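Would you mind keeping the following structure in view while I ask a few things?
A protein chain is absent from this complex, but the other protein chains hold their places.
Right after this comes subunit A.
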Amino acid sequence: MSTAAFKSYRPPVIEPSNEGELLEVAMGPHHPSTHGVFRMDVALDGEIVIKLKPVFGYLHRNHEKIAEKASYLASMPYTDRLDYFCSMTNNWAYAIAVEKLAGIEVPERAQYIRVITAELTRIQNHASAIGFLLQEMGASGTPLMYAFREREKILDIFEELSGSRMMCNYMRFGGCRVELPKDWLEKVAAIVDGLPRFIDEIEALLTGNEILMARTQGVGVLKPDLAVNAGITGPMLRATGVNYDIRKVDRYGIYDRFEFRVPLGDHGDIYDRYMVRVLEMRESVGILRQALKDVPAGPIVDPKQKVRGFRPKPGEAYGRIEGPKGELGFYLISDGSGNPYRYRVRPPSLINLTVLEDMCIGQNVADVVLTFGSVDIVLGEVDR
C-alpha cells in the first residue's frame, strides 16, 4: 500500500447476513477485559463483529498541558504515570529528550544502569502482557500469577533502587537519581539467572498448547504495509515481519555495545505477537548478562551538571526509545524559559490501538477481546 493509497484507506467492510438486525454492544468502559476504562462500540451480526469503534479519553489527565506549566524536572515523576507498568523506560525517554534539547552528556555508569533497568522493565512488561493475554483467553489467572511472581522480584529490586515499586522516578537529566544500593548488582544478577527458567516454564506450558494455538493462530492479523503506514511500533510491528527496533536503529544509550538479535514474526497474528514477546524476553536476558558484567565505577550523574531550574537554549528536540510497548517519544520545544513551551508524548499504546478495527472486523467477539489484549496497552498512556 503506497502512502497515497493510505490517505483514502478505510477499514474493511463486511456485509452482514440478511437475517435479523445487528446487535450493538458497548463493551466498556467498565468491562472486565478493557485494561482500565476503554470502550469498544461493537456492532454484532450474531457473534461476528461488523463494526468496531474504539472510544477512549476516560482517563485523560491533561498530562501534556500540565508539563508545559511545570519545570522540566517536575514532569519527570509525571512520566511514571503514563505507562505505569514501565516507569523506568518512560523516565529514560523523557530524559533523552531533555538531554538532546540541552546537550547534556550522560556518564558511563549511568548509561549501564539505564540499560539494566530498561531491560528489566521490558521483561516484566512482556511477562505481564502474556499473562493478561492468557487471562483474556479464560485461563483463570494462573499464567498471570506466574508472570506476576517474576514481576514481583523485579519490582522489589526497583523498590530497593528508587524507593518505589512502580512509580520509580529514577532517571535524571544527565544520569540517575541515586547511587546503586550495596549488593544491588549481585541481586539483579541472581534474578537474571532465574529468568531463563521462568521463560522456559512459560514456553513449556503455553507455546505448544493446542487451545492457545487454536485461539491465536490466524486471529487478529495485521498486514505489514498497514502496520508501517499506521505507525505501529514495538513487538506488534515486529510480529508482522518488519525489522524495526529503535535500539538497533538509533543505537541510543549504549545499545551498540551489546550483542542481541531482533526476533521477527511472519504472520502478524496474535500468536506471533506472543512469540515475539517471549523471544524478546530471552534477548533481554542476554543484554542484561552482558551489561551486568562490566558496570564501570564513576559518577551516576555529572556533578557539574545543573539539574534544578535549568533553562535550555531555545530549540526543539525529539527523544525516543524502544519502550516495551513500542516507540515511546517525547517532543519538546524550549523557548529558553524554565519550563517547556511545548511538550508532546508519542504514546505507543495509543498509536498501536488505531488499527484495532482493522484487526477485529469479521471476527468473533471472543477474538476481539483477545486481539485487544495482544496489542498490550496501558490506558494511562493512551489517554494521558
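Please note the rule applied: contacts are C-beta pairs under 8 Å (C-beta built on N, C-alpha and C of every residue); 3 or more make two chains touch, one makes a residue touch a chain; residues count from 1.
The working rule: contacts and distances are computed from a predicted model.
**Student:** Assuming one chain is omitted from the figure, identify its UniProt name from "Benzylsuccinate CoA-transferase BbsE subunit", "NADH-quinone oxidoreductase subunit H", "Hydrogenase expression/formation protein HypC" or "ABC transporter ATP-binding protein".
**Tutor:** Not shown, but named in UniProt as "NADH-quinone oxidoreductase subunit H".
**Student:** Given the contact definition stated above, which residue among A:248, A:289 or A:311 touches the chain not shown here?
**Tutor:** A:248
**Student:** Considering the complete complex, identify which of A:57, A:138, A:298 or A:336 is in touch with the unshown chain.
**Tutor:** A:138
**Student:** Take the complete complex as the reference. Which residues in subunit A touch the chain that isn't displayed?
**Tutor:** Missing-chain contacts on subunit A: residues 23, 25, 31-33, 44, 47, 134-142, 144-146, 148-149, 207-215, 217-218, 243, 245, 248, 261-267, 271-272, 275-276, 279, 364-367, 369.
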